[in-house]
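Have a look at the structure that comes next, please.
Note that this complex is displayed minus one protein chain, with the remaining chains in position.
First chain written, first letter: the chains are A and B, and each begins at residue 1.
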Amino acid sequence: MSEALVSLLTALADDELVIGHRHSEWTGFAPHLEEDVAFSSIAQDEIGHAAAYYSLVAGLTGGNADELALGRDRSDYRNAILCERPNDDWAYTLVRHWLYDHADALRLEALEGSADENLAAVATKIRREERYHVIHADSWMKRVAHGPVEGRTKLSDAMGRAFPETLGLFEPFELESDAVKQGWLPVPSDELRARFFDKVRGSLDDLGLPTEIHAHAAAQAEFVASSSGDLISAEDATAATAGSEDALGGRKGRHTQDFSDLWDAMTTQYRSNPGATW
Amino acid sequence: MEVYEVFRRAGHKDPFEHCGAVIAPDHEMALLMAKECFLRRREGNHLWVARRSDIHSFSDETLLEVAGDKSYRFNEGYREVIGKREKAIARAKELASR
Partner (left out) sequence: MTYEDKLAQFNAHIDAGGKVEAQDWMPDDYRLGVLKFIEMHANSEIMGALPERECLPAAPSLQRKMSLCAKIQDEVGHSQLLYRVAEDLGKGRDSMYEDLVNGKSKFHNVFHYPVKHWGDVALIGWLIDGAALVTQAALLDSSYAPYTRVLKRICSEEQLHLRHGEDITLELASGTDTQRQMFQDALNRWWLAIIHFFGPRSNVEKDLLLKWKVKTETNENLRQEFLDRYVPKILELGFTIPTPTPFEQNGHWVIKEDDIDWAPLEAIKRNEGPETARRLGQRKEMYDSHRWVRDALSEPAVNVA
């Protein structure tokens, strides 16, 4: 029965690891020195959170956190596709950081009430760091959105690409209904998604960023995103979803080429030296 | 009159440290007051004053707490180095004797 708990924890851990990995690619390379230092801490936090979740999984299934993080097959990862997308530029990174951390805040708020005591305790601890992540993201979004036109335009474009893929963060994971029934996930994904859209729509208004497509997405949650970032109806989407460049599928282990590249870079050294300690 | 926070530096190798505050009408008076209040025993060689209203902080100090395990940022995170060194030297000796 704890399979559903493992499934929940794996989705949480993989989201944190993969986005932490992407964030860490900015360390030593961000477009501003002080922000380089600041963003690196956020990357380290996310990887640390992943380690905490993996340790809970290892407690249930055996093995250890490193094996789970770096030793699994590509198709065993359950992160949302949003997390695996390359950093592109600072605008995309910032927008994704903002969207992800607001979504994560709502998820953690719910998980603090998890029926699994270990998960509830970890969520409480993680939430303390995530509060700062949200403030960091909010401050930067405000700065750029209210700043000169080039940054505003870049932010708006990046939002157009990233926002539709937030649907993937709320794609139900395997055995989710069991996890909800057991109280491990006290708030189901579709309810979290509704809360997220509510929250974000108001914020986008305040930031002066376009809200039409987002309002649309909120109303029609079954709508999916095409690779171009435009929202299309589920019917029109059938053709688009046949491709791998899809917002959904991550929770089922269906990933994009972006993930394959990341997975190769992240796991090859670990996997090619079985039994080695580092 | 405004509150001025006072900082002093003990020597060239030290950072400025906060040592108190004075209430003064402007920075010139604040410096005069601070000199005798905080440096009369040669506690330092340099003095700063800054208007308290120009100093900013996080509204919620708990944001500064580190929640996760960050032992890798501290020497304590590497306590095992000595044991590891012995192990590595032993392995080198074993390889040399082969």
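Methods note: a residue touches a chain if its C-beta (ideal position, glycine included) is under 8 Å from a C-beta of that chain, and two chains touch if they have at least 3 such contacts.
None of these values were measured; they are calculated from a predicted model.
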{"item": "Of A:11, A:43, A:95 or A:110, the one touching the omitted chain in the full complex", "value": "A:43"}
{"item": "For chain A, the residues touching the chain missing from this view", "value": "17, 21, 24-25, 27-29, 31-37, 40-41, 43-44, 47-48, 50-51, 54, 65-66, 69-70, 89-90, 143-148, 150-152, 154, 206, 208, 262, 265-266, 268-270, 273, 275-278"}
{"item": "For chain B, the residues touching the chain missing from this view", "value": "12-15, 70, 72-75, 77-78, 80-81, 84-85, 87-93, 95-96"}
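As a working rule, only the chains that are shown with their structure count from here on.
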{"item": "Complex interface listing, chain A residues touching chain B", "value": "44-45, 48-49, 52, 125-126, 128-129, 131-132, 135"}
{"item": "Complex interface listing, chain B residues touching chain A", "value": "62-63, 65-70"}
